[in-house]
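Every protein chain of the complex appears in place save one, which is left out.
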Amino acid sequence: MRFLPTGEQSDFARTLRGLLDASQVPAAVRAWGAGDHGPGRALWSRLAGTGLCALAADEAHGDLGGLGPLPVELALGFVELGRAGVPGPVVETAAAAVLLSELARLGEEGPAKRFLPGLVAGEALATLTLPGGGPYALDADAAAYCFTVSAAGGLRLAGGGEGGPLRSTDPARRLSRPAPDGEPLATGPRVLAAARTALDWARLLTAAQCLGVGEALLASTVRYVKQRTQFGTPIGGFQAVKHRLADTLLALEFARPLVWAAALGLTPWEVAAAKLAAGEAAYAAAMTALQLHGAVGYTEELDLSLWLRKARPLRDAWGSPSACREAVLGELKG
Amino acid sequence: MRFLPTGEQSDFARTLRGLLDASQVPAAVRAWGAGDHGPGRALWSRLAGTGLCALAADEAHGDLGGLGPLPVELALGFVELGRAGVPGPVVETAAAAVLLSELARLGEEGPAKRFLPGLVAGEALATLTLPGGGPYALDADAAAYCFTVSAAGGLRLAGGGEGGPLRSTDPARRLSRPAPDGEPLATGPRVLAAARTALDWARLLTAAQCLGVGEALLASTVRYVKQRTQFGTPIGGFQAVKHRLADTLLALEFARPLVWAAALGLTPWEVAAAKLAAGEAAYAAAMTALQLHGAVGYTEELDLSLWLRKARPLRDAWGSPSACREAVLGELKG
Amino acid sequence: MDLTHAPEVAAFRAEARAWLAAHVPDSPLPSLETAEGFAAHRAWEARLHADRWSAVSWPAEYGGRGVDIERWLVFEEEYWAAGAPGRVSQNGISLLAPTLFDHGSAEQRARVLPPMASGEVIWAQAWSEPESGSDLASLRSRAVRTGGGWLLSGQKTWSSRAAFADRAFGIFRTDPQAPKPHQGLTYLMFDLRAPGVTVRPIGRLDGKPAFAELFLDEVFVPDADVIGEPGQGWRIAMSTTGNERGLTLRSPGRFLAAAQRLRALWRAEGDPADTAARDRVADAVVGARAYELFTWAAASRFAAGERIGAESSLNKVFWSEYDIALHETALDLLGPDAELAEGAWAEPWVFSLAGPIYAGTNEIQRDIIAERLLGLPKGRR
Partner (left out) sequence: MDLTHAPEVAAFRAEARAWLAAHVPDSPLPSLETAEGFAAHRAWEARLHADRWSAVSWPAEYGGRGVDIERWLVFEEEYWAAGAPGRVSQNGISLLAPTLFDHGSAEQRARVLPPMASGEVIWAQAWSEPESGSDLASLRSRAVRTGGGWLLSGQKTWSSRAAFADRAFGIFRTDPQAPKPHQGLTYLMFDLRAPGVTVRPIGRLDGKPAFAELFLDEVFVPDADVIGEPGQGWRIAMSTTGNERGLTLRSPGRFLAAAQRLRALWRAEGDPADTAARDRVADAVVGARAYELFTWAAASRFAAGERIGAESSLNKVFWSEYDIALHETALDLLGPDAELAEGAWAEPWVFSLAGPIYAGTNEIQRDIIAERLLGLPKGRR
């Protein structure tokens, strides 16, 4: 029992944080939102260089580049991605790697051999839809591959989506409804089993990302209220401001160990609990950040907006609070 | 359109308030809780002297003493009863008067003739259970009559309850489950119709009582935080304290017009809305009062406790928040 | 106590309803935070004004109908229930016009009000400055005396509508030597197209230029465009701020209509067995009714000659937090479609998020409630 990141795990997160701090992520997010995926792709490729994406893939298939599955390391990494605001289908790419890797583990190796090496190496981004997830694929226009798994267990490589991509309230997200056809890759109960695992990973990594988003929002807001003065005093000295930020920290600090435990155990109810807590904490952090920044927080000009706009879609992605609450009690019934 | 109490209505409320201010109600509440109903009964009789209980009874039966139905006046009166903390089955006595009066209006005059004059005159207290209400009769041990209406529409004068009365978390309330037998008084659809009306009145008057309870809690707490000093300053100067009290006032002030409108129209959804808002506002006021008084608020020694303990049972009596929310949308469907 | 309208009021309601049914566009206008939408909304104002529905409470001489507050609230109820467009002239009608009625000259009213009501001149407010948000008394933009008028210099920000509007109003420091920061301020109107004015639109969270920064460099304002006496700007502005926070900014009709739309969404998208969603929809319905009734009570007091003072802070906190909760409920009902930028609820949700910030942050409002309504000690501010 030592419920803390190991030295190695902390080092890995620190490496990612250093890389991201040096990478001008906000500019990449704005470019991504404007339809220029270049800086975001380059960032992803540098991240993949740390082995990030390989953590999602089973090392049993050594020739495919997998180093995992190492969900704890991956989750700690996704906290950093959230904190830095990394754009793109990063959760989806990792979940696709899990899907392919898990399918290979269950004996269906073809799709993994074809797609996994590129994903693990960071050469390609992927997106996907899964049973139990929403109908939209994130950033299919930026992804090399869009996978779909039907409720009946058909895995396909989807072609272009129906209609153009739809804008999200977060300009750095674009949604499309994958066409139900496309190239069939595999089918059957193994696909469904792998999809269930991939869904749990997607939910876990979104939770981790939410935690990082919330941390970034809190940190920016704490900085701001210390320097912004009104009525001759820093607004961070007002008790209403202090208490609201205290509550923000509280929610994040109690979500964090849920994310860790979900990564350790990957049991569906714990993953749902982590997503619920981290998603709500991040959204509440966004509302606090907005209120305490005042009008300037309500503009797209401040980089703060990049995280503010992410918080609500991530709260709902791969499991809304209501769906997560249902999952928490569903498994614990009896 | 003049959505304010008339001069007469305000005068009536002021008269009641004056009477109650002069009546040492807290001592009557403590006696009531200790099983001595004398002071509470005397108080009720003085209140009835203002015509309070007659407001619930139809004046069409002039010989029975009714002055009503005047639900607005009665609701304004019950705000005062709540503010003063009047003990006993006061809502229930008024609802019983409504039940009997309404039954008489529908052609079934026997029970009204027998019981109504005593209730209107304040000589007797009554309690009751109704379809759609809870299974317990309040303070049956202190009431001269305990009426029951079965789901099938049987009105009875219940005998002693099954077992002794049960203690409530509010010592000034005692609950008992009326025996299903007892003397039959009337039966049929007219009873059910009258019971539905009585239920709405019970809910309305409980909402009004909640509003008064919340006002009393707020007023006591505002007084307290102005004089209690810690760290060399009145705690009412701390922004966290100020904002919490501002929220308490807000909730009460927005519940108030709902109570007024419910009294004016007596439509079930508006009565439910009023009960929901006033019940939640009063309970929140209690939690605020407790927290801001600190340890001294947590004792039974302060008179504050008389209102603190009332808030939660009243929030749930004659319609829990959940039941009220259902009623709000139930009626508005389609 | 009475919640029914007299027959004349009911007739007025019927007239308004009939006009709206005949004139409200079938499909929503484009967002008024775009150039195209701004023009469309301006045209709608002209349509309203042509039949004297643009500012019903104004005297007939300025294009109104001289109706009382009861009828004004009835009109607003009908207006929003009919799904009519947002009001691009709102800043002028609800902030500047009351100031002109109280403090302006007859000449100013005659000159300014009719084109305001017709949408020919759209007004932006110019209150805040970069270092003066909640703390309005610390304003630094100045107006310096010159022949026949004043020269404005400085910077204003969060000027709603200024990206596309024609004129603006605000307060400027005319006496930097005044002993207290509230003194020596003057209330002025100026042209956004005048020489020396630079308008820099600022994108809202959803990218739309809902407000702008104004850079002012010796912008000439004739004496005719000073409202009230020079040096009295703070007092005059505070009466406008009171308006902004009070009844006139958010009429109950908006929330009644929004709650109605939410109920329709719930019936269409909601699972009737989902009591968690049901409870939130019920709260929205109850909240809209509470706000409506609170407003009727306030209007009744107002009609009886009382002044509405710090109670308007209760109003502001209530509607702004109510509005967010209502829109969040809608988003939750929509599920994965909630995040679609083109969805019917996305822009109103973003709009709702500004509520607790503008027109006096809710933190300030709660201080006011505690200090002025409950008599608690003043804090540092």
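Quick notes on this structure:
Here the chain labels run A, B and C in written order, and each chain numbers its own residues starting at 1.
By our rule, a contact is a pair of C-beta atoms (placed from the backbone, for glycine too) under 8 Å apart; a residue touches a chain by one contact, two chains touch by 3 or more.
Because the structure is a prediction, the values reported are computed rather than measured.
The absent chain, not drawn in this view, touches the displayed chains A, B, C throughout the complex.
When the whole complex is considered, the residue among B:Y145, B:F238 or B:W269 that touches the unshown chain is B:F238.
Among the residues A:P5, A:G132 or A:G154, only A:P5 touches the chain that is left out of the figure.
Of the candidate positions A:P26, A:G153 or A:G237, contact with the hidden chain is made by A:G237. For chain C, the residues in touch with the chain missing from this view are 273-279, 380. Interface residues of chain B with the unshown chain, by the touch rule above, are 134-136, 166-171, 173, 175, 230-231, 233, 238, 240-241, 287, 290-291, 294-295, 297-301, 305, 308-309, 312-313, 316, 320-322. Listed here are the chain A residues that touch the chain not shown: 1-6, 9, 72, 222, 225-226, 233-234, 236-239, 241-243, 245-247, 249-250, 253-258, 260-261, 263-265, 270, 273, 276-277, 322, 324-326, 328-329, 332-333.
Everything that follows uses one rule, which is that only the chains that are shown with their structure count from here on.
Between A-C and B-C, more C-beta contact pairs are found at B-C.
Once the centre of each chain is set as its mean CA position, chain A and chain B turn out to be 52 Å apart.
Within chain B, residues 238-239, 243 each touch two or more of the remaining chains. Residues of chain C found to touch two or more other chains are 363, 366.
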